[in-house]
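Note that this is a trimmed complex: some chains were dropped, and none of the rest were shifted.
Read from first to last, the chains carry the letters A, B and C; within each, the first residue is number 1.
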């Protein structure tokens, strides 16, 4: 019934996944925040005035996983069934972030895992920016993805 | 277990759809924005200062489809599986908007399609209001609906 | 400091209003929902199963006024200072909706008033769609706007 003369010049749409199977899907993403060594030390010692940095970043990342489809325009809404974030403090000046998201659904949760990691990183920046404005967020990438028709994806440098 | 003496004087509720079947459902809605001919011409030529009007309206409409149950009080939350918006520029002064939304769920997506069209229309208004405050949004209506117990609905004037 | 060679090919931006004066601004918008006479009669008599239609539509519209900048991409966030919606039942089959929004701010509230009216209309549709799918939302337009540099705007057909 769609009007064939309607304008479709390459504009955006949310891809139709109605016919895809509901399967269990898992995605793992990672990223990091690079900072001054003394900033890292103060996070580790719990001396940041705004509070326990990683505890807040963890909550922020998990809540962001749930907001993904409201923030990324063409993402499908998904009722995720699990989400967690892990942090590793790597001296002298790095925090590694890992986000793992699960769903039973018609499409994958890569964006949810990447969004969780990004928002956790931004939260670390926010909590510490009063003492260090030069922090850099980077290496945000998909590590692994299982479930769905496209099968298993594992990043080649995912050797840990 | 519900208290029978509790007040139920016609106040609102989200209707219980727990026992409805999960089926694939599609809804198509349309609407239009009427404007000065020169406003339409400037949209067509990409001369609106705020940016490419229809590209922004399209993103806005798709994102709004996902927000429908947060905006319309008694709407059920639905994990929509597809959404798109088409535009037709109809000289001298009309933009026709069509929104199509799909879901596999227990209730239909009429409201999602109507909300997508309404927000796309409001976005067109917003992008152009600096040059034309007299635009009128109208004819927002459900064209067609498939899936669900109530069966196929097609608006009689849906002849294109 | 902005990179001059950065791509700016007409893409969208939120216009900079930093230098505009904070003034009291008011906007009035209107719209209507056309329906079957018996649908209107059942709204009037409070016989719609989902609840008191206009009471719910009023809350929805006011809440939507506050969500405007989250829904319309290039709208500025504004701390509105007042919002109300009025309804007029016009037999045989029309509900007229009027939305009035106020702010003390750097930019106007036309979009807030138009969004409030649109969402109120969509809510009326939602509450009644089980009995009438042919309702049409229309004539959504700015009636009047005061405050701000562009001065007083009043729609010519605003004669009531």
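What to note about this one:
We take it that contacts are C-beta pairs under 8 Å (C-beta built on N, C-alpha and C of every residue); 3 or more make two chains touch, one makes a residue touch a chain.
These numbers come from a predicted model, not from an experiment.
Number of identical chains making up the complete complex in this structure, 3 of which are shown: 6.
Definition applied: only the chains that are shown with their structure count from here on.
If you sketch which chains touch which, the chains link end to end in a single open path, with no loop closing it.
Chain centres here are Cα averages; for chain A and chain B they lie 30 Å apart. Centre-to-centre, using mean CA coordinates, chain B is 15 Å away from chain C.
The geometric centre of chain A is 35 Å away from that of chain C, both derived from CA atoms.
Within chain A, contacts with two or more other chains are made by no residue at all.
Contact residues of chain B toward chain A in the complex are 24, 28, 54-55, 58-59, 62-63, 65-67, 78-89, 96, 98, 100, 102-104, 143-144, 154, 158, 160. Interface residues of chain A facing chain B in the complex, by the touch rule stated above, are 1-3, 5-8, 11-18, 69-70, 73-74, 76-79, 105-106.
Touching chain C in their complex are the following residues of chain B: 10-13, 15, 31, 46, 49-52, 55-56, 59-60, 63-64, 67, 71-75, 110-111, 114-115, 118-119, 121-123, 125-127, 129, 133-142, 145, 153, 155.
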